[in-house]
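Partial view: only certain chains, each at its native spot in the assembly.
Per-chain numbering from 1; labels A and B assigned in written order.
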Amino acid sequence: MTFEIVFDSAREFESLIATLEKFFDEAVFQVNMEGIQMRAIDPSRVVLVDLNLPEMLFSKYSVESEEAIAFDLKRFLKVLKLARSRDTLVLRKGGENFLEVGLLGDENTWFKLPLIDANTPEIEIPSLPWTVKAVVLAGALKRAVKAAKLVSDSIYFMATPEKLTFKAEGNDSEVRTVLTMEDPGLLDLEHKMTKAKSAYGVAYLEDILRSLADADEVIIRFGFDIPLLLKYMVRDAGEVSFLIAPRVEEGRS
Amino acid sequence: MTFEIVFDSAREFESLIATLEKFFDEAVFQVNMEGIQMRAIDPSRVVLVDLNLPEMLFSKYSVESEEAIAFDLKRFLKVLKLARSRDTLVLRKGGENFLEVGLLGDENTWFKLPLIDANTPEIEIPSLPWTVKAVVLAGALKRAVKAAKLVSDSIYFMATPEKLTFKAEGNDSEVRTVLTMEDPGLLDLEHKMTKAKSAYGVAYLEDILRSLADADEVIIRFGFDIPLLLKYMVRDAGEVSFLIAPRVEEGRS
């Protein structure tokens, strides 16, 4: 046995993998003493995803030696979708080139998922001149994105010291969602006194936010025409971060 | 500002507009001191719709001068569909050729919807020799229409002093739904002692009834081969009426 890892909610793991699967067909996971990590850039090269699940998140974490495993995310997701609400997830690897996936509950179901060649380029996460940091509820962000989508495939993130504004412009119409510190959807807003306005693709944001519950907290950082950093926690200790390239448009308002 | 009108449930307004959108791509609304009115005949010229929302239905009703505004119903409906259950709806018009639509709740979202040219022919509602008046629950009427649809695209409305019958005839089959005053779905039945039987298109009735809850009361009036008047209330003070042309068929039973 090279590793045996147990996570107490197969359903919660499914929602994590469902998000990754929006961006990647396959993924390489680093399994080591510290936990499980994954970092990759999507084929369109717009989104960098960085996942870190420290070993303390797992109810059992037994890893003999560091290992990189790669597999088809769609197939893994289909297996996870069979999980019932109280099923435990077991990930196991022995000598064979399989990931054994166990859904343990009222029945015990075991899948053998074939591993594929792991190709792992080194990816650096750049540090960027973000001038805005905000903590928002996923529900508020989802609704702002949904409203923007009615008129455009781009959404502007804008901020002043008092408010966070999401704006989209269509040919003959316009949508604007405004959050202030009085609104339940905005939990924190830090703003350096410079112009903060960047546009991002609506579809990328939809894919990232889909698996979040309305009450989940999301940390966003942006500035003037620079990438958006969007981050949320997995049970206080794990982290999923997305770095999304901005859309730079001509003749913008 | 030429008007600012506030309705306390954006969701309820959505359901009204959803019904209109089944019949019209665009609509002209008369906004005046008394309230908001709309009257139009659908492109197939089978259904006349008459909507009247008196100013007392609104939590704020500030109108400077009478005005006719027209816009794309599909686009307006998409905006309203973003409303959450407790969102308030604001309709606002200033000097520009836009309707500003606000969904105010946990977030405040504002849409600018372009206005289009208002073309408003005068439409008279004819008075007809109706011999039956009945008050039915929308749920009972919906189910009668659904049953009829199994065998035909026409449904007969028939009445005797004791019962209201909905009948449809297929090639080799037949469906009949009967309501008497003992059934919870029939609240009132008035019948003048003459033959009452008319056929109407099932699809029109489906479109009209879709947005109603099963417990909503619907007033119907019909007679012998004449249009059906179908009416329901909006919060006791507003009214939506439909006048539906009958189908006159050969060799009917």
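Definition applied: a residue touches a chain if its C-beta (ideal position, glycine included) is under 8 Å from a C-beta of that chain, and two chains touch if they have at least 3 such contacts.
Every value quoted in this text rests on a predicted model; they were computed, and no experiment measured them.
Engineer: Hey, this file places 2 copies; any idea how many the whole complex holds?
Structural biologist: Number of identical chains in the whole complex: 3.
Heads up, the rule we're going with is that only the chains that are shown with their structure count from here on.
Engineer: For the two copies chain A and chain B, what is the rotation angle that overlays their Cα atoms, in steps of 5 degrees?
Structural biologist: 120
Engineer: Please give the residue numbers of chain A that touch chain B in the complex, ascending.
Structural biologist: 139-140, 143-144, 146-147, 150-151, 172-179, 183-185
Engineer: Which of the residues in chain B end up touching chain A in this complex?
Structural biologist: 75, 78-79, 82, 84, 106-114
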